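On to subunit A.
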Amino acid sequence: MNMTLKNGLKVAGLTFGLAMASAVTPAVAADDVLVIGAPLALTGGLADEGKKQQDVWKLWLDKINAAGGIDVDGKKMQVKFVEYDYQTDGKRAGQLAEKLITDDNVDVLMAPFGSGHTKIIAAVAERYQVPMLACVASSTSVYDQGFKYLFGTLAPNTGMTESMVEFFKAQKPDLKTVAIYGRDDVFPKSMASALAASAESGGLDVVYNELYAVGTMDHSAAVSAIKSANPDWVYMTGYTQDLILGRKQLSDMGVTSPIITMVTGPAYREFTEGLGELADGVTSSTWWHHSTAYTDAVGPWSTTASFYADFTAAYKSDPDYVHASCAAAADVLVSAVQAAGSKDKQAVRDALAATDILTFYGPIDFGDNGMNQGREMPIIQVQGDAIKVLYPESIKNADLKMID
Partner candidate 1 sequence: MKQLLCFGAFALWVAMIAATPLLADNYTIRIAISVSMFSVMAVSWNFIGGFTGYPSFSTAAFFGIGCYAGAIAQRNGVPLVLAWMFATILVAVFAALLGAIILRLKGHYFAIGSIAIVELTRLITSSWGSLTGGGDGLNVPLLQGNPQEVAGLVLYVMLGILVLAFVTSVYVDRSRLGFGLKCISQNEDAANMVGVNTTAFKIVAYTLSAVFCGAVGAVYASWVGYIDPTDSFSILLTLKVPVMVLLGGAGTLLGPILGTGVFILLEEIFWANFLEWNRAILGGIIVFLIFFLPNGLLKIQYLQLYAAVSRKLSIGSSKSGAGS
Partner candidate 2 sequence: MTEILRLENVGKQFGGIHAVNNVSFSLEEGEIIGLIGPNGAGKTTLVNLITGVHPLSSGKVIFAGEDVSRQQAFQAARRGLARTFQIVQPFPKMTVLENVAAGAMFGGGSTSVQEAMVLAREELEFVGLAHVADTAASSLALPNRKRLELAKSLAMRPKVLLLDEVNAGLNATEIDGALDLIRKIAARGVTILIIEHLMKVVLSISQRILVLHHGELIAQGDPRTVIEDPQVVEAYLGSKFAARVKAESHHA
């Protein structure tokens, strides 16, 4: 009796528009399917990044399916991705994360691109105690909230900036001044301030240090100011569209600094395509580059080269760090499930915390705050048509060239 009343009300709720069909009969996932939920920005400002995540996971999943699933505790387990478009809208992202957890009963969440939206989803995952992998969030502010279910495959920004300052100082002993110009947005801003700190502690003189607002259409004013400061090194952070414009304006206004670094510009194909010849000589740091060469890695790709080969065959273009980090996050997850012997959320969470593995993307070992630590991050440079790796020594394939 009570049940029918409840059901009746449920039906009423549906009619009145509160409940979706799927809400009434939640899809209960079978034990032998590992369900990964991913809210993605497939439209809106971050559509390109969302697309990358979608692409690489498809590639990864095809690979897993070809092997008939993953081996857990002696049995085959299938893997499934459930993806939704959150339209680059933070409110929507949180909502969809909740939908994934409660409606689609996902076992684990993958965060979308960017530190900001990762934060929103991390809060939901934490509340439900669902393990979450952040593959494209590197700002420490994401990880310093004491969340226990959040793990990130990118390394902290500071590691990147310190090694960069050291490397450039070694390459160019007369390097004295740096101008820093960053977008006022979570990741670009944190990179800019990390570099400012690293440069100062490295003994460089920061001659210009400004942020620009989201939605800035033109950089003439800043570029003019940078020009009169005449720095040895220009360091700019932002989205690809900002960096293309910034690089062009630096050249147009006759800024002649021998080192120009744009983060994460050259890591993206769109950057070099949008700039043409002007891209030549621009340096950047990135979390991963396809010329790295790890071997004996876990996961479907045992070497970096095999990942590169598969990816280029499928998408006719080079993968960047977003692709690699996201695929690696999936590898980490699988290895944690295997270690845990089940997809039990608590067990997987503990296994993730204990992770210390090598993937095609590099070693992954989560620190106390859940962030991948201790990776040597490559410094890259556009040289002609190619992206060359300058650092670290183990994978370098070119020397730093000054821009003339």
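On the choice of candidates, all candidates are chains of the complex that A comes from, given by their letters.
By our rule, contacts are C-beta pairs under 8 Å (C-beta built on N, C-alpha and C of every residue); 3 or more make two chains touch, one makes a residue touch a chain; residues count from 1.
Since the structure is predicted, the reported quantities are computational estimates derived from the model, not experimental observations.
*Asks:* Quick check: counting C-beta contacts as defined, which of 1 or 2 touches subunit A in this complex?
*Replies:* It is candidate 1 that touches subunit A.
*Asks:* Residues of subunit A touching candidate 1 in their complex?
*Replies:* It comes out as residues 6, 9-10, 12-13, 16-20, 22-24, 26, 42-43, 84-85, 87, 89-91, 94-95, 98-99, 101-103, 116, 119-120, 123, 126-128, 139, 141, 145, 183-186, 188-190, 211, 213-214.
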